[in-house]
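The complex appears here without one of its protein chains, the remainder shown in place.
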Amino acid sequence: MKISARNTLKGTVKHVKEGAVNSEITIQLAEGDEITSIITQASSKALDLKIGKPVVAVIKASNVMVAVED
Amino acid sequence: MKISARNTLKGTVKHVKEGAVNSEITIQLAEGDEITSIITQASSKALDLKIGKPVVAVIKASNVMVAVED
Amino acid sequence: MKISARNTLKGTVKHVKEGAVNSEITIQLAEGDEITSIITQASSKALDLKIGKPVVAVIKASNVMVAVED
Amino acid sequence: MKISARNTLKGTVKHVKEGAVNSEITIQLAEGDEITSIITQASSKALDLKIGKPVVAVIKASNVMVAVED
Amino acid sequence: MKISARNTLKGTVKHVKEGAVNSEITIQLAEGDEITSIITQASSKALDLKIGKPVVAVIKASNVMVAVED
Partner (left out) sequence: MKISARNTLKGTVKHVKEGAVNSEITIQLAEGDEITSIITQASSKALDLKIGKPVVAVIKASNVMVAVED
């Protein structure tokens, strides 16, 4: 499946924090940055997300803001 | 100003494509990846976004999805 | 690729309206409903979206609201 | 009230999973598909969402992605 | 129709800027602040948005960030 979302960043799962409804997934990018994602706990289970698993962070372009230093 | 959005990725503006209402900003990250952002044209002007300008891509964690290879 | 987004609805492209930056894609679902999507014009081209092409509308659960009749 | 969000899909509540802050609402669409929504637990209570209640899933067009099979 | 989105702010349309696909709506809130909204041009037409028209800005809680001064 090829998706319209423009941004994909490769990494590995660094941490999974589970709530009753949502889970917080911390992704270690290859280059050193970390990305935090909130997805449903059900999705986290369906994708079998565990520490060390290779994943891709996917972000729709309209959800990316731009900031500049003052 | 310190913001709740969890994800910040540093880069420089690689391209600005202006529409009547929105602008598409392509950001070259330090590590080689590119990030595409859609913001209003008015924001692009207010931030004076131009090729080569250092910027930060800012993304709320609830807008990050996770994908795994089949 | 398997993605965390929980909602996928199958249909075919009914209409593509292109702007300078974004495109509006109207998707005819199998069951009669229509779904409208705004993606970048670049994504629309990359996916080669044309009338009649089978596609899937993908929606993250946190972007779905619920309404009830008064 | 008439809202700008372009996408409305009718269904009935199939399941409500409550967390401390958010609730996950599973909506059975008339045509067989299911839609999952994450809203605040407070909204779920304010709307009195219960199994079998008729509801409408509401989605802003800019939150709909498009995917195609490879 | 009663919707799960938690935030509603009343105002009047101050400006409409139309693009090919999206429109930018500037809303003057009663209390002096302005809110800017990007919706599809088709929604803007369907709601007949014009300067001076009373409207409500509607925002899902998961789309609100929080910032503090340094």
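Order of writing sets the labels: A, B, C, D and E. Residues in every chain begin at 1.
Operating definition for what follows: a residue touches a chain if its C-beta (ideal position, glycine included) is under 8 Å from a C-beta of that chain, and two chains touch if they have at least 3 such contacts.
Note that the structure is a prediction, hence the values are computed from the model and not measured.
Chemist: Taking the complete complex into account, tell me which visible chains touch the one left out.
Modeler: A, B, D, E
Chemist: Which of E:V21, E:A42 or E:V58 sits in contact with the chain that's absent?
Modeler: Answering carefully, the residue with contact to the hidden chain is E:V58.
Chemist: Taking the full complex into account, what residues of subunit E touch the chain not shown?
Modeler: Touching the chain left out of view, subunit E contributes residues 5-9, 24-25, 27, 29-33, 35-39, 43-44, 47-49, 53-69.
Chemist: Touching residues of subunit B against the unshown chain: what are they?
Modeler: The list for subunit B reads 1-6, 37-40, 42-44, 46-47, 56, 58, 60-62.
Chemist: Tell me, which residues in subunit A touch the chain that this view leaves out?
Modeler: That gives, for subunit A, the contact residues 17-24, 36, 38, 62-63, 65-70.
Basically, only the chains that are shown with their structure count from here on.
Chemist: Would you mind reporting the rotation angle for the C-alpha fit of subunit B onto subunit C, rounded to the nearest 5 degrees?
Modeler: That pair's rotation angle lands at 120 degrees.
Chemist: Centroid of subunit A to centroid of subunit D, CA atoms only: how many Å?
Modeler: Centre-to-centre distance between subunit A and subunit D: 23 Å.
Chemist: I'd like the Å distance between the centres of subunit A and subunit E, where a centre is the mean of that chain's Cα atoms.
Modeler: Those two chain centres are 29 Å apart.
Chemist: At least two other chains touched by the same residue of subunit D: list those residues.
Modeler: 5-6, 24, 36-39, 43-44, 47, 56, 58, 60-63, 65-69, in rising order.
Chemist: What topology does the chain contact graph adopt: line, ring, star, complete, or other?
Modeler: other
Chemist: Pull out all the chain pairs that touch, please.
Modeler: Touching chain pairs, listed by label, are A-B, A-C, A-D, B-C, B-E, C-D, C-E, D-E.
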